[in-house]
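I am attaching a structure below and will ask some questions about it afterwards.
All protein chains of the complex are present and in place, except for one that has been dropped.
For clarity, chains are labelled A and B in written order, and residue numbers in each chain start from 1.
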Amino acid sequence: MRLDVQHIKYILGFAFLMGFQIGSANTWTVCGTCENTSIKKTIDRAAPHDTLLIEKGTYKEFEILVEKPLVIKGIGYPIVDGEKKGEIFRVTSDNVTLDGLFVINVGVSYTKDNAAIRIVQSKNFSIQNMVLEQLFFGIYLEKSSHGKVYHNRIIGDAVDEYNSGNGIQLWYSSDVEVRKNHVQGTRDGIYLEFSDRITITDNVSMDNLRYGLHFMFSNNDVYSNNTFENNGAGVAVMFSKFITMKNNTFRKNWGTAAYGMLLKEINDAEIVGNTFEENTIGINIEGSNRINYTNNDFIGNGWAIRVVGACYTNSFKGNNFLYNSFDISYNSKLNDNVFEGNFWSSYTGYDLDKDGFGDVPYRPVKLFSYVVNRTPETIVLLRSLFMDIIDFSERVSPVFTPDNLKDAQPLMKIRP
Amino acid sequence: MLKILKYSFYDLIRSRWSYVYFLFYLALGFVLLFLNNDVSKAVITLMNVIIVLVPLIGTIFGVMYYYNSREFTELLLAQPIKRSSIFLGQYFGVSGSLTLSLVLGLGIPFVLYGLLRSNAIFDFTLLLVTGAFLTFIFVGLSFVIAISNENKIKGFGYAVLLWLFLAVVYDGLFLMSLIMFEEYPLDTFSLVATALNPIDLSRILILLKLDISALLGYTGAIFKKFFGTDLGFVISLTILLLWTILPILGLQYKAKRKDF
Partner (left out) sequence: MTIEINNLHKKFGKNQVLKGVDLTIDEGRIYAILGPNGSGKTTLIKSILGMVIPNKGQISVLEEPIKKGWKYRKKIDYLPQIANFPPNIKVKELIHMIKDLRNSPSEEEELIKLFGLEPFLKKKLSTLSGGTKQKVNIVLTFMFDSPLIILDEPTTGLDPKALIRLKELIQKEKAQGKTILITSHIMQFVEETADEIVYLLEGEIYFKGSIAKLLEQTEQTNFEHAIAAITTGSHA
């Protein structure tokens, strides 16, 4: 096992906990040759605030109900094999810690959302260092709060959307910290519904069938420093308010209906310092208002930003637009959004007064992208000489694209 | 015919224009790779060049060669050689030397930059194959136009117009009809319209092989379903082949009936 600083901290913390609990709490050891061979039965015997140490081995158990505050800790990653019979851990008590278990074979059901670990109406839980494989749902938080999901590895093998579940799901939960998890091969890597004040940090969510991260009706959440890569449809943030998205990387979400990020009905959000690289569409924006897009990098996307439907009072400042096929696609003749001080790699203007800004405004909307919005089939003319010619003429004298949609102060040098 | 081909080929290989063409592609290949050092990106940029320039150069070269070698052709006509052999030999000589310039001019810099070890080799090969097809097609068309027009200026004009039509005007009409009939399902139409124009067909074939095909969205998915399969690929190659053969047949037909 690799020991890093975090691990040492936790081991120390654990030792401290042990010392503190001498007298008031017991430690139970579970193993194949011990007195206690079953996790379930040992939980029954244990008193609240006891610790269960699960030693290396395979435990074929499912529907393990944890209804009192316990620490259940694996030593050397014991395997808990649900044999595809149903849910594996179900926590209904506050103050439960699950640590260092290798949980496999969650039962797939079409009527119940079976999870490897389900937390129901609990507080102060901690799920950490878990490895979950062959799962349906991974970690399912239901009406729970003030807990953390830390440093888990969730590896699914989802093939079809209808019989696969989400990696980490939060439903009516709040004040949860989701950190340093690695989720791959599930339906939605991380899914939030009606969950507020969640922080999602330093996670990697990749190769998921649908979205790497999926927000619905969840407000005041922060996600930062995450990497979302090669997900079926990228990241979707829908019907939510006051979301902060910082320093995330959205990469290689490449496919006919894939986005780096899909924003739908999002208001008052901050999108800062993110990198959108090689996505079919960097950000697809639908009906979203008062969003600040600042200091993001859009590199090598098909469309860097695609605006669909009414979007008002958004501001795009200090972003780098590098080598995207289309920088901005816009479907209306009205523009109420501000573009200022961005760097555009296809800008060809000059800076005579040497103030660092181009003297000629940059028009990021190509006529072709306007035509494609109107009649999607016209995309087959992509990269044809004819399109290049009419794009050029539209750039010289705009007729179809909004006249005021321009960056009057395009940066001459790339923002570092 | 092979003898004529050999002599036309040698004649062209030694002409200054072949060198210009060859050096142009050589320089282009080096500049592209030198500027962004990324083989796959260079392939995309090259596609734009190939789709526009290769047909144009094929057209101009074909017309020029035909008119410039008229007296030589007459010399050959008096020799015991089959008529169609003379023209086909010249045709293959021109197309062959242009294709050689293209393949070598682009191939050398790419091989030097490690193409053989890169994944882009298939895309690059496809690029060269379509480039070769376009050369053969447009040299063929220009030969037919030249043989049908005694007047040099007229022939030259018609050939360039044909290029302009297929490279630009066709797409304009295509776009207008797509917009005019946008309420109707247009997938089959756009498929057919693309397949009918060798330039568009080549463009789509290359695009579909590149990552960029994801931009084509839903329409692209339909195209991919058609062109992406082995059958679709065979069909598109067949269409390109037809585009190559038809001018050759036209050339033969015209050659048989023409007075010198």
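A few notes on this one:
Everything that follows uses one rule, which is that a residue touches a chain if its C-beta (ideal position, glycine included) is under 8 Å from a C-beta of that chain, and two chains touch if they have at least 3 such contacts.
All values derive from a computational prediction rather than experimental measurement.
Of the chains displayed, those contacted by the omitted chain across the entire assembly are B. In the complete complex, the hidden chain is touched by one of B:L35, B:L75 or B:L112, namely B:L75. In the full complex, subunit B touches the hidden chain at residues 3-4, 7, 10-11, 14-15, 69-72, 74-83, 256-260.
Criterion: only the chains that are shown with their structure count from here on.
Between subunit A and subunit B the centroid-to-centroid distance comes to 47 Å (mean Cα coordinates, whole Å).
Those residues of subunit B that touch subunit A in the shared complex are 47-48, 51-52, 167-169, 171-172, 174-175, 178-179, 182, 186-187, 190, 194, 199-200, 203-204, 207, 211-212, 214-221, 223.
Chain contact summary for the complex, subunit A toward subunit B: residues 254-258, 278, 280, 302-303, 325, 371, 374-389.
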